[in-house]
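Removed from the display is one protein chain of the complex; every other protein chain stays in position.
This part shows chain A:
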Amino acid sequence: MPRIALAPDNLPRRYSLSGGHVLDLTQGINEVATLYIDDGRIAAIDTPPEGFDGVQDFDVAGLLVTPGLIDIAPHLRDPGPRYKGQLTSEVQAALAGGYTTLCPRPDTSPVLDNPSHIQTLLSKAEALGSVRVLPLGALTQGLSGQLLTNMAGLKQAGCVALTNLRQPIADTRVMLRCLEYAATFDIPVHIQPEDAALAAGGCAHEGVISARLGLSGISDTAEIMALSQWLMLIEQTGVRAHFSLLSAGRSVDLIAQAKARGLDVTADVGIAHLHWTDRLLEGFDSRFHFQPPLRDKSDRTLLREGLSEGIIDAIVSDHLPHEAAAKLAPFAASQPGMASLETCFSMGMALVDKGVLGLPRLVEALTRGPAMVLGEPLGHLSPGSPADLALFDLERTWTPAESDWHSAGFNTPLAGVALKGQCVATLTRGVARYVA
């Protein structure tokens, strides 16, 4: 039952969206308001600007209207083997989830470690012409942790930040050089903190459950040690740094202290880690194999608090599509991750319904928060900014099913689970790219 008359590519240059609940704390708006859109940009909120008399109006009453969501770390699997996914399928998944900006990770095949790969990716994205793609480049060649990439060239080609993901940089001197060189060109560095030696061979949180199931554990110390070490080097070099996919409760404290000391650091957390704990590994359920691993209840509580209090700046979907066979193996041999772009907002709404965080904070952590991490003028509805919008029906219940899934990977524990709150339309540059 389509409740709005928006359809792809049918929108005039000037139009308005009225009756929707507009939520953007940067503009101090959390109420029913009319958005005026002119040539792909927000022209005004509530007060019609000059020349908007009689423009076409679309009634979006009953819907939540937010800035388009931004994910700073999905896997889009492009370039790479087609069966894992490709830009077209994953961008469609993103649009269906309300996302308008994506920062794909560089662990593709080949690795995004030189400007020509970035240019190829960006020209593919441009040809699709829907979501904004702001790639993350590799920090070291081949992500192998040894030689620096052409960082300045990567930045010029369009990378918004560089990262070595979870791949180790064994030599601390190389870590330091990476940060120094990135700081030289004012390139932010995204870090997934994990001590490679402590985490070696592990596939589950080291605790009661892993002890009982006989799964090799990764202690929270593996994350905290690496985080502490990186913070020292960040302090020394003054580089802009972002910590991605925190899983340990104690990490939140370290980030809070670093921010209090005035370091230019930000952090995000994956939606799975806000929801679930390692209890779900009982029975060796590979659907809950994540990297970093789901930890225990006290970690989850501290991550939730850190997010509510703004110590953690952003929520990421940690989207990682796989073919079905990737999960059909004994736990340790199964591939970690879930395809989550399409469910991330609904999962966030479940946290709102539980009282874990407020709706304004959820929207902020999916829009303005990640935009601030990137340092990009996105994620808000101020006049003149791009009309990247997501429209959600918060009352709508839906059930992820393979038949209407967009991502190439249907690896989600939420298959067949009733979710509440769904994206019904996504616009970038004022054009409807997706309508449910």
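Everything that follows uses one rule, which is that a residue touches a chain if its C-beta (ideal position, glycine included) is under 8 Å from a C-beta of that chain, and two chains touch if they have at least 3 such contacts; residues count from 1.
Simple rule for what comes next: contacts and distances are computed from a predicted model.
Per the UniProt record, the absent chain's protein name among "Aspartate carbamoyltransferase", "NADH-quinone oxidoreductase", "DNA polymerase IV" or "Transketolase" is "Aspartate carbamoyltransferase".
Per the touch definition above, the residue from A:Leu147, A:Ala211 or A:Met232 contacting the chain not shown is A:Ala211.
Contact with the undisplayed chain is limited, among A:Val174, A:Ala256 or A:Ala332, to A:Ala332.
Contact with the omitted chain, checked across A:Ala43, A:Met347 or A:Ala365, is made by A:Met347.
The chain that is not drawn here is touched, among residues A:Ser16, A:Ser219 or A:Ser251, by A:Ser219.
For chain A, the residues touching the chain absent from view are 206-208, 210-217, 219, 275, 280, 283-287, 325, 328-333, 347, 350, 353-354, 413-417, 419-420.
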